[in-house]
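Pasting a structure here, questions to come.
A single protein chain has been removed from this complex, and every other one stays in its place.
Take a look at chain A:
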Amino acid sequence: MNHNHQPDLSLDLRGEHCPYNAIATLEALADMTAGQVLEVITDCAQSVNGIPEDARAKGYDCLAVEQHGPLFRFLIRVPG
């Protein structure tokens, strides 16, 4: 399940529900530079539908969506 991409930043969203986790992810990505990778951790399963769809719609690359029991991990890269 582990991915080779080493994240530059890690965003911990445990305990947050929708829409905050998707919005916080996009806000964190907006402050990053081209080529950087963001790791996002949530414990709300719905984010598996939301975060990748929103990130892709905004032009980011969603590299990985992982399920680890009750935790969900996303790796998203700023293109460039």
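Operating definition for what follows: a contact is a pair of C-beta atoms (placed from the backbone, for glycine too) under 8 Å apart; a residue touches a chain by one contact, two chains touch by 3 or more; residues count from 1.
Throughout what follows, contacts and distances are computed from a predicted model.
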Out of "Imelysin-like domain-containing protein", "YeeE/YedE family protein", "Cytochrome bc1 complex cytochrome b subunit" or "ABC transporter substrate-binding protein", what name does the UniProt record list for the absent chain? "YeeE/YedE family protein"
Positions on chain A where the hidden chain makes contact: 2, 6-20, 22-24, 26-30, 39, 41, 43-46, 48-50, 53-54, 57-60, 67-71, 73, 78-80
